[in-house]
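Here the complex is missing one protein chain, while the rest keep their positions.
Letters are used for the chains, namely A, B and C, taken in the order the chains are written, and counting of residues starts over at 1 for each.
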Amino acid sequence: MPLAPVPAVTADATRALFEHVRALSEALVAPLSDADATVQSMPDASPAKWHLAHTTWFFETFVLRDYVADYRLFDARFPFLFNSYYEAEGARHARDRRGMITRPSLDEVLAYRAAVTAAVVAAWPSLSTDARQLVELGCHHEQQHQELLLTDILHLFSCNPCEPAIWPAERKVPVAMPGPIGWLASEERVVEVGHDGTGFAFDCEGPRHRALVPAHAIANRTVTNGEWAAFVADGGYSDARLWLSDGWAWVKAERIIAPLYWEATDGAWTRFGLDGRRPIDPAAPVTHISFYEADAYASWAGARLPTEFEWEAAAAPHAADVGNFLDHAGPVEPRPAVSAPGFFGDVWEWTGSAYRPYPGFAAAEGAVGEYNGKFMNGQFVLRGGSCATPRGHARASYRNFFPPHQRWQFTGVRLAKDL
Amino acid sequence: MPLAPVPAVTADATRALFEHVRALSEALVAPLSDADATVQSMPDASPAKWHLAHTTWFFETFVLRDYVADYRLFDARFPFLFNSYYEAEGARHARDRRGMITRPSLDEVLAYRAAVTAAVVAAWPSLSTDARQLVELGCHHEQQHQELLLTDILHLFSCNPCEPAIWPAERKVPVAMPGPIGWLASEERVVEVGHDGTGFAFDCEGPRHRALVPAHAIANRTVTNGEWAAFVADGGYSDARLWLSDGWAWVKAERIIAPLYWEATDGAWTRFGLDGRRPIDPAAPVTHISFYEADAYASWAGARLPTEFEWEAAAAPHAADVGNFLDHAGPVEPRPAVSAPGFFGDVWEWTGSAYRPYPGFAAAEGAVGEYNGKFMNGQFVLRGGSCATPRGHARASYRNFFPPHQRWQFTGVRLAKDL
Amino acid sequence: MPLAPVPAVTADATRALFEHVRALSEALVAPLSDADATVQSMPDASPAKWHLAHTTWFFETFVLRDYVADYRLFDARFPFLFNSYYEAEGARHARDRRGMITRPSLDEVLAYRAAVTAAVVAAWPSLSTDARQLVELGCHHEQQHQELLLTDILHLFSCNPCEPAIWPAERKVPVAMPGPIGWLASEERVVEVGHDGTGFAFDCEGPRHRALVPAHAIANRTVTNGEWAAFVADGGYSDARLWLSDGWAWVKAERIIAPLYWEATDGAWTRFGLDGRRPIDPAAPVTHISFYEADAYASWAGARLPTEFEWEAAAAPHAADVGNFLDHAGPVEPRPAVSAPGFFGDVWEWTGSAYRPYPGFAAAEGAVGEYNGKFMNGQFVLRGGSCATPRGHARASYRNFFPPHQRWQFTGVRLAKDL
Partner (left out) sequence: MPLAPVPAVTADATRALFEHVRALSEALVAPLSDADATVQSMPDASPAKWHLAHTTWFFETFVLRDYVADYRLFDARFPFLFNSYYEAEGARHARDRRGMITRPSLDEVLAYRAAVTAAVVAAWPSLSTDARQLVELGCHHEQQHQELLLTDILHLFSCNPCEPAIWPAERKVPVAMPGPIGWLASEERVVEVGHDGTGFAFDCEGPRHRALVPAHAIANRTVTNGEWAAFVADGGYSDARLWLSDGWAWVKAERIIAPLYWEATDGAWTRFGLDGRRPIDPAAPVTHISFYEADAYASWAGARLPTEFEWEAAAAPHAADVGNFLDHAGPVEPRPAVSAPGFFGDVWEWTGSAYRPYPGFAAAEGAVGEYNGKFMNGQFVLRGGSCATPRGHARASYRNFFPPHQRWQFTGVRLAKDL
């Protein structure tokens, strides 16, 4: 197991987390039909039903099968269907064909969930510490899939010309436009980064280690839709000089002219969200942008992206569970800041750091060791969590990662500059 | 309108056909869940829900909208969603993205069907002859989609590793193996081919005209699974000399070693069907083969494919509504012949004729003129109808057509040879 | 051998043909550099050097190796490099990688040619009739490659932004614009088509047989550049109704707006040819058009393409060696008609007939049996020969064939209509 001991989290807390997480997943899919939950809109996305089942397979496999005597699989066909990418767990259904699985139905998958949840709860008193740590890992794993479930379903609905809303829009309280970006300056210094072993963390967040951070300044908030619209209006998407070479090729090949889900409707920008198509909010953080776009914007603004260590050093003093996070089912989206801006929630922030292992990192033995390490090339680190991240899931040391062209997550950008 | 007057079919017969056809479509989808009916398994296939809605759109557009005063569309968004390929009817949803339409749901589509069916029935007494002919065209159009619906859902279920059955298997009565092929010989002669204007026909079946058919013999039955297994065992799929150049490239690129849905299970060939995976029946006609395979088999057998006119001349004396056709919902499949074999039903028979217009063919004016003419390249003609063709839909002059690599239809082969 | 006896051609005539053909190929490449002769501009085209060597390999393999005792291969590596598609002759270099063969050089290939030519001439007195027939087949085969060599090199040079000319332009004599198309009418009748066994023919031209030709009229000349420019100006390339479905998809995907090699330069159409870029000649036959374009043009003109038998019946009375053919090295191109128009030369004429076997056709035994039969799907027949076809190579029964999207050959169109 890649995890340090978890003295700060009591066994009861883990069990409570487990029940909370399981219930939230089911609440998120409540408005979905069987068909909504089955279709896969692109190879990178998965059906909602698959998320529900895969997270359940994780508990069934690594906890019940491995630690509960005489446990019998709910359905012997499900490991093949719902293993994601664990080579050590054997053959599996092709990732880009997950949308073919019309059966089992959503109801059957919910029954699978109920059975596994009940089995874990029943086994809880007799579970070893190792098994309980795997339950905790499974909870954080499921929280990751909750976010993917929301972004995947948003993508699917965006592929429907009718652009259905999943939830009605929330009432918006008018908020003043944010003032200009403030800059938080820092001298060159050696900082400690990475997870310190207190509480849960994924393997890729450690070991904690020292790193030298250069003199720099980092913005005190993320870039807004209003600022992004100015970038668009200034020809940002048609000036090759602002873009990385691969980014420019991507812009031209995909005919990118604005963030994903933006459309010019009657002369004004709108965006598609979980509440349907609505006008962009100029005061809210821009989202659904790729690393390429974030990087080009920074060039246009005379700045650069922060490194992940600059970000972590700046964010560490802030509370990681305060901000616009996912608390319950409903149309999450980034919101304008109403008070002193922080570093957590609203949008994942692209950093300029490639996703690579920390000094001393070693993948764990066995299947769970495939969790993070094997994806450490071709991706960039994002930090901070988003409006679709379950509250409590984020940490200063948390490293999310995506390829530079992806933008169906709630991704945004915070600027930095050299001093 | 491409259709000749239809004196032989009374108005009442058309109305009865309409109600029969509408009901059969709905019976076919009764076992399907919302998800089953929504997913698209490949660009060539369409979701069951789409077939249900598209055939309804056809009546709504070309009958209700065009001939019924003050008709109001059931849903203004549906023409965009459910137009198939009619350029004259404006923009439409991309064919390969039909599986993204999780909403409207199957229930909503069934409500759409009910409303349009009711509106046609209500309008019936006041419909003009032109409109009634369009209703008739729409019925035959829907019958075509009934067959596609079955073959598309079969393909979808084949993509599910669990290989679900839609219907339980029918009881099989043991049947004796057919004897050797008998040959029906014919001298060179001029024959009349094409539809003669009695009853309904699609535009591509006419005009009726004379054609010279060379001296030849045509088989009195189609090739069986047992004969095909001998071809496989003899290395038919690995001998380049038997194959067209494009066919050989296809065999190698797709690693084809047997008909679609065949698998070697425990040393014996099985096939997947609407009743799940079961052993092949050696006495039944082989099906789910491509033109390339049919052609290679004929080479191996020292024969060739019949031309469509050779086929039509031989088939014309036979009754077109006798044979193994689709009568009601259930697991259709080709069956062993129990008596004198005929030319209709069981499997569509690949001919050696490219699908091209007859002398004097002209597409009709307007959108329905797009029905057949614009597909007249790159495809081969198939004749005779299959077990998934609604009984009464086939005719001696009926021309079905598919590209040479396709095999998810109930396609088979009858041999011919030069004399 | 697929060939009938050749009583009309004396042995001396074959030998003279051999020497003539071999010399012409070498004259055609005289202006080419080693690099010009080596590069492959697309998978469908071959390097000039490859044409020179492959045609030589044909003689070396099927004549010298098989019929001349103790013949020793010029270079044991060449069969692998220069076999085109004969499966029976074993493994071969991939077709789309022919342009990688920078060595042997053009000079070495010319030496290979000289050696094989000399060996055939030396062996001539002792060659059997079978072997001599293979020499004759090889001559006609090489003539086919002479045409491909010219069209392939034209394509290559069109890929060079400098658009080099291979030969200087010929002096043009002003010619009057042709008058309107005249129509040659025919009643329905049974005609004899296919090669009659007198002189050389490829296997796909036979057997000669009867066919019924419907009442129709065929144009007395091909469509001109001027007429085509009117089609373009009338929006022919943007009206979906004129196009086959596959053709329309091709037009949109490839952004086709005019014949290949046409460009609008300073408001007037120019074309690229073997003499560089020059204005189109409105009186000359249009060329470098696909079947899709030919078919769409015919729809626009209220006509259709002739079938190959309509064409053959009309052309048979005309002399097949009179017209604008390839006589010697130089910038061939279609020319305005100066007298009564015929059916041969200038441009290959797309017919509406799919390329399929004639009744009674059977491929020959052995490798040469792969010559034509295995390509009989997915292609359309062209008739008549072009300005790049060596004079004497064409016949009324000659069947050329290409896929419907191809247009780098000298392809044009003659109209027909139903009566």
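Observations, loosely collected:
In this section, a contact is a pair of C-beta atoms (placed from the backbone, for glycine too) under 8 Å apart; a residue touches a chain by one contact, two chains touch by 3 or more.
Source: prediction; values computed, not measured.
Looking at the complex as a whole, the chain kept out of the display touches A, C.
Among C:68, C:81 or C:169, only C:81 touches the chain left out of the display.
When the missing chain is restored to the complex, the residue among C:35, C:175 or C:190 that touches it is C:35. The chain omitted from view is touched by exactly one of C:16, C:100 or C:122, namely C:100. The residue from A:11, A:244 or A:316 that touches the chain not shown here is A:244.
Taking the whole complex into account, chain A touches the unshown chain at residues 85, 87-88, 188, 190, 209-212, 214-216, 240-241, 243-248, 291, 295, 304, 352-354, 356-357, 359-360, 374-378, 380, 404, 418.
Touch with the hidden chain on the side of chain C covers residues 33-39, 41, 77, 80-81, 93, 97, 99-106, 156-157, 159-162, 164.
Here is the rule we use: only the chains that are shown with their structure count from here on.
As for how the two copies chain B and chain C face one another, over half of their interface residue numbers coincide.
Among the chains in view, B has its Cα centre nearest the centre of the complete protein Cα set. With centres defined by CA atoms alone, the chain at the far end from chain B is A. Chain centres here are Cα means. That of chain B falls 38 Å from that of chain C. Shared contact sites, meaning residues of chain C that touch two or more other chains, are absent.
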